[in-house]
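Just passing along the structure, written as structure tokens.
A single protein chain has been removed from this complex, and every other one stays in its place.
Presenting chain A:
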Amino acid sequence: MTLTATQAKPAPALLPRAGGVRGALSDLFWRRPKLLLLLMLLPPVLWLGIVYVGSLLALLLQSFFSIDEFSGLINRQFTLKTYGDLLQAANLDIILRTVTMAALVTLASAIIAFPIAYYAARYARGRWKALFYLGVMLPLWSSYLVKIYAWKLILAKEGILTWLLAKLHLLWLLDGWLSLPIVGGNSLSVSSTGTFIVFVYVWLPFMILPVQAALERVPGNLVEASSDLGASPGQTFRNVLFPLALPGIVAGSIFTFSLTLGDYIIPQIIGTSRLFIGQAVYSQQGTAGNIPLAAAFTVVPIVIMGFYLWGAKRMGAFDAL
């Protein structure tokens, strides 16, 4: 028998340590698992701690300085004057416009993302699931700028969208919309509507993926149980699916909301000449040379996101995690 053949030379009960540094290290890490954890976490923690949190603190510090109006030099003395400047009508206008846009983009992304995520989580299998991931991720692999300029062409007066609507005899609808104040303009590519469409397009994958992940974790029999207990599909959505998908929607909305709050490229290429926070920061730290005001502007989205997360937590968005 082969078993007895291998036992001809009796094997020791305990094996000797593997030779060299590797053997010694393996045994050391096995005995002290926390040491390995420390070694693994040290680089990212240093990176986050120094580069990320450090620069945030530097930013915060800058926002409490002010600029000397005559010399243009930064006065390194603690003051709240720069924050006071934020409250000027023109600056408040920028903040309000950006926050409104971010909220609308988030809402629209959530509404568009949910059915797609639901399909992917509930029905798509095998090849269709792969196609879903490809379809959602593919836009993320191409350059952000290329996508935005492509949209500029699509939305332009001579663009494909106008052409398509003309073919469908729906041009009156577009013209009617563009003649409205605030959302309208000469063409979609120079209107707030255009900015909104492109924001939604660019950030949509960041909403779809977390919602899909959240829905994937909802066991299918909860939907059946709800239906079994007499809930119509609408009631099942309100009482079971939506609350359980909420952490995913909140996670997604953190992306869509904060990315819209901070973006300065999309509104610069597509939309009106009215500024968004990102553009204000860009121009204040660049051409205007007002670093304190730029820093104060940057603090605005951070504070807004802080309140947003606090509100989401209070709403119980993270309870089902």
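Just so it is clear, contacts are C-beta pairs under 8 Å (C-beta built on N, C-alpha and C of every residue); 3 or more make two chains touch, one makes a residue touch a chain; residues count from 1.
The rule is simple: contacts and distances are computed from a predicted model.
Undergrad: There's a gap in the complex where one chain should be. From "Protein-Npi-phosphohistidine-sugar phosphotransferase", "Cytochrome d ubiquinol oxidase subunit II", "Hydrogenase 4 subunit B" or "ABC transporter ATP-binding protein YdcT", what does UniProt name that chain?
TA: For the chain not displayed, UniProt's protein name is "ABC transporter ATP-binding protein YdcT".
Undergrad: Among A:62, A:109, A:162 or A:226, which one touches the chain that has been omitted from the display?
TA: A:226
Undergrad: Thinking of the whole complex, not just what is shown, which of A:26, A:79, A:100 or A:235 touches the missing chain?
TA: Candidates A:26, A:79, A:100 or A:235; residue touching the omitted chain: A:235.
Undergrad: Of the residues in chain A, which ones touch the absent chain?
TA: 219, 221-222, 224-232, 235, 239-240, 243-244, 316, 319-320
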